[in-house]
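Below is one structure; the comments refer to it alone.
Of the protein chains in this complex, all but one are displayed in their positions.
And then subunit A:
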Amino acid sequence: MTRFRSGEPVFGLVLVTLGVVALTQVWVIRGDWSVSGPRLVPLVVCTAWVLLAAVYVAQTVRSSAPGEGFDRTPLYLIATLIGYAYIVIPLGYIISTALSFVLTTRILGSRSLLRDVVIGVLLALALYLGFTSLLSIRLPRGVLPL
């Protein structure tokens, strides 16, 4: 955990790295370097990205105040969301939504499981019916015989 204590320079370095990766991708673009071609503006934007991120790293390293400890809650949340996106097609909208709703409320520190399950199921049902019948937007039906 101490690794994250001063996470700001790390974030800055990630930004620099991503900027460099983006910069190399400018050469992947097919086209010429003429001022009205497709490469000029990407080159300017990516160069500015790398330079600004480098300045930012320099600034944060100089004023490296000890940051707050790293909380894992966002990590768990994003993991749940990714799982949600994976199961939404095979399991269907209602089941996957209710499941991930209950799971995220748990992660966020809720202590009344029954309430969360009731709300999750009702919410998923209401959204599914509302979108499919009122707005005619198709949502994954999945395994439920609806």
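Keep this in mind: contacts are C-beta pairs under 8 Å (C-beta built on N, C-alpha and C of every residue); 3 or more make two chains touch, one makes a residue touch a chain; residues count from 1.
Keep in mind that, in the parts below, contacts and distances are computed from a predicted model.
Q: Between "Tripartite tricarboxylate transporter permease", "DNA polymerase IV", "YdbS-like PH domain-containing protein" or "Succinate dehydrogenase flavoprotein subunit", which matches the UniProt record of the unshown chain?
A: The chain we cannot see is recorded in UniProt as "Tripartite tricarboxylate transporter permease".
Q: List every residue of subunit A that touches the chain not included in the displayed model.
A: Residues touching the hidden chain, for subunit A, are 7-8, 11, 15, 22, 25, 29-31, 34-38, 40-42, 45-46, 48-49, 52-53, 55-56, 59, 71, 73-74, 77-78, 81-82, 84-85, 88-89, 97, 100-101, 104-110, 115-116, 119-120, 123-124, 127, 131, 134-139.
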